[in-house]
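Questions regarding the structure given below will be posed in turn.
A single protein chain has been omitted from the complex, and every remaining protein chain is retained in its original position.
Each chain gets a letter, A and B, in the order it is written, and its residues are counted from 1.
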Amino acid sequence: MMRLPWPVMVRAFAVQGSWNYETLMGTGFAFVILPALRRLHTDPAALHEAIRRHEGTFNSHPYLAPLALGAVIRMEEEGEDPAVIERFKAALRGSLGTLGDQLIWAGWRPLCVLAALVLLLMGAPWWVAIVSFLLLYNVLHLVLMVWGLRLGLAGGRSVAERLRGSALRRLQPRLMAAGSFVAGVALALVVLRGVPTLDMRPGHLWIPMAVLAAAAGARWGERARRFGVAAVAVTAVAGLLAGVVT
Amino acid sequence: MSILLYRVDERLIHGQVVVGWGGRLNPSRIIVVDDDLAASTWEQELYAAGVPSGIEAEFRSVADAVDGLPEWEGSRDRALLLTRDIGTMSRLAASGCLRGREVNIGGIHHGPGRSQVLHYVFLNDAERRQLEEMARNGVEVVARDLPNARGVGVEELVRTR
Partner (left out) sequence: MSWLATGLLGGFVGLDATSFPQIMISRPVVAGVLTGVLFGRPAEGLALGFLVEAFSLIILPIGAARYPESGTATVAAAAAYLAATPPGLQAGALLLALTFALGWERIGGQTVVLQRQINGRRLTRGGPLAAEVLERRHLGAMTLDFVRGGLVAAIGGLAGYGLLRVLAPFWSLPHPLTLAILGIAAAGMLGTAVPLFGAGRSARVSLIAGVLVGVVLVLAVR
């Protein structure tokens, strides 16, 4: 079992700390890989040269950045041609972004949030919902980061082959199905029981209205959100105006 | 027509393309046109690692693409065509096969000699000329990172320096 470079692992949580439109995650990548480069290059001039090569454009999903970092550390250790490392980073960044966007931003995160909301809709105390959300969500967050760093260190330039054979690719469709399922539970609960966090008892018109609203949200998605924001704002203005007038 | 999107994006296959545009257009095929990549399998492997199951990625040279385009456009597959630089797309346009199509500028980032035009578009002078040339070749050039974003036309792209 290989030794994990802990300084890199810890810094990896801050890989987006200097995110910018010029190099995206690039300067963050250099910041994270720096301890590994320091170990590799004791000569200041060589370190200088190495770190400069890594400040250019890079991007990834933040939780999958350790995979690229691991692979690049491995390639640096093996003395790979800098031009190849550069092409490697360019080729990998889109893939890690795509995988992470689908897996985490459009999968795991809304799934965990909805699970917490389901707990709240069932009347669970706030701390149960919040603590279980943070624990559940961050288990995969942590596992993914450590796993990625290991996979990268082991795979080096051919990390993509290992990635293709990994459980990660099979996880995504399951997350999507689980997400749909939890969304269904949440909608059934909100329609039948109202919203306990608002301390409201559903009246007799509640069920048809809630079904209508939920169906509109499901059908129109982002457009429904824009409509919802406008509706809340209009209600706010109307509720105030009526008070000013009377 | 079954090429649903022509896009220039340095990052090629990534979240905005697969989740953002893919979610809207539901493609079954992604065609990357690039002479270097068409000849480099280890890089193809990396670029294709993020493609979701149900979508096939392929890498073609410009010459292949010019030959293949009429067939792809007539086929029933739903495809996205990507290049990673404006130069490659303008070579496709120069062959006349993009006449009447819209080309989406999705992401060209900071680099030597480039200046910022939009948050996601940085251009150098040669690229500005290539965009204008594409427009003269009958292509409608529109910068738009995501389907819901505001489109920015070629005049605005080449004007800002």
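We adopt the following convention: a contact is a pair of C-beta atoms (placed from the backbone, for glycine too) under 8 Å apart; a residue touches a chain by one contact, two chains touch by 3 or more.
This one's a predicted model, so the numbers in the text were calculated from it and none came from an experiment.
Checked against the full complex, the one of B:16, B:104 or B:130 touching the unshown chain is B:16. Note that of A:28, A:70 or A:152, the residue touching the chain absent from this view is A:28.
Looking at chain B, the residues touching the absent chain are 14-16, 19-20, 107, 110, 119-120, 145-146, 149. One chain of the complex is left out; on chain A, the residues touching it are 13-14, 16-24, 26-28, 30-31, 34, 37-38, 47-48, 51-52, 55-56, 62-63, 97, 101, 105-107, 109-110, 113-114, 116-117, 120, 122-123, 126-127, 129-130, 133-134, 137-138, 141, 173, 176-195, 197-200, 202-203, 206, 209-210, 213-222, 224-225, 228-229, 231-233, 235-236, 238-240, 242-244, 246.
FYI, only the chains that are shown with their structure count from here on.
On the chain B side of its complex with chain A, the touching residues are 10-15, 17-19, 42-43, 45-53, 109-111, 116, 119-120, 122, 148. Those residues of chain A that touch chain B in the complex are listed here as 21-24, 57, 59, 61, 87-88, 91-102, 105-106, 157-161, 163-164, 169, 172-173, 222.
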